[in-house]
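Please see the structure below; I have some questions.
Here the complex is missing one protein chain, while the rest keep their positions.
Moving on, here comes chain A:
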């Protein structure tokens, strides 16, 4: 009978302790079953936390060399101390590594700037092209007195970010074209787009990458070779564009046909209708799934390790293959898992923020 008053109507007065006690009672111990669940959860949290904190902090060694690790039972953070350069920048020549650092910074700065809605205009795409060209010069060198660094030597975080950013940048426009093509009234254009989308969505990314690394060289005339990195990049772009195209198509389908008809009756041409009326509304609707496709793309760049590129995961694998660090595999994987986590978590939070921001105007 006490539950007749709904929660939100209860008085919020009382001292802070009083209120927090009430919160605890209502959220954690409202029924006997709830109390049992709470105690069970507390036990699990305690178990997990004590294991993790014990391993990573309390029993860990923070010395910069491995010698101190013999004495402790927990993590040996000397691994990060000794290997972070290799993991973050791969086999990039040591003397030139500032260029790889600069490359990562440029990519992160570019991403942060692009996240700001004030800069959203066609100029942003152009600015990105210039920015990427500059990035390429810095990483590859061979001009302005920079020594040449072959793309096979690029690696680590810089490579992961490069694959992700370029992947997003080129997959999105391609996906837009595919989505428009799939909804087009021209039967042949439609068939081409449907086949492209369904084939790439039906097979695993790894098979696309294997195709790019083994089969693709056979497609080219003799003597022409395209480097492995570019092939993997194109594979990632095609694969994610197919998924993204379906996301965009979903958004376009959600726009009521009255909008299409209104645009037609105003005498707008196809591109004006799509560019000014349909897409601005449709894309706004699909921000969350678009961002989760981008997050998948970032995570999926780790698959290039299978065709032998040294991204974050590839570099870590070869770092812990070194007999000296073979016991530190947990530290190795946890280190890059944290890096991936930060990027993905940040992206998903940004997606929520953007979604809320844009929905406010609707």
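Rule of thumb we're sticking to: a contact is a pair of C-beta atoms (placed from the backbone, for glycine too) under 8 Å apart; a residue touches a chain by one contact, two chains touch by 3 or more; residues count from 1.
The rule is simple: contacts and distances are computed from a predicted model.
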| item | value |
| --- | --- |
| Name per UniProt, for the chain absent here [options: "Alpha-ketoacid dehydrogenase subunit beta", "Lactate utilization protein B", "RsbRD N-terminal domain-containing protein" or "ABC transporter permease"] | "ABC transporter permease" |
| Residue touching the undisplayed chain, where the options are A:211, A:234, A:268 or A:354 | A:211 |
| Contact residue for the chain not shown (choose from A:80, A:140 or A:192) | A:192 |
| Given A:98, A:136 or A:341, the one touching the chain that is not displayed | A:341 |
| For chain A, the residues touching the chain missing from this view | 27-28, 30, 34, 37-38, 41-42, 44-45, 185-189, 192, 198-199, 201-207, 210-211, 214-215, 217-222, 295, 299-300, 302-303, 305-306, 313, 317, 320, 326-327, 329-330, 333, 336-337, 340-341, 344-345, 348 |
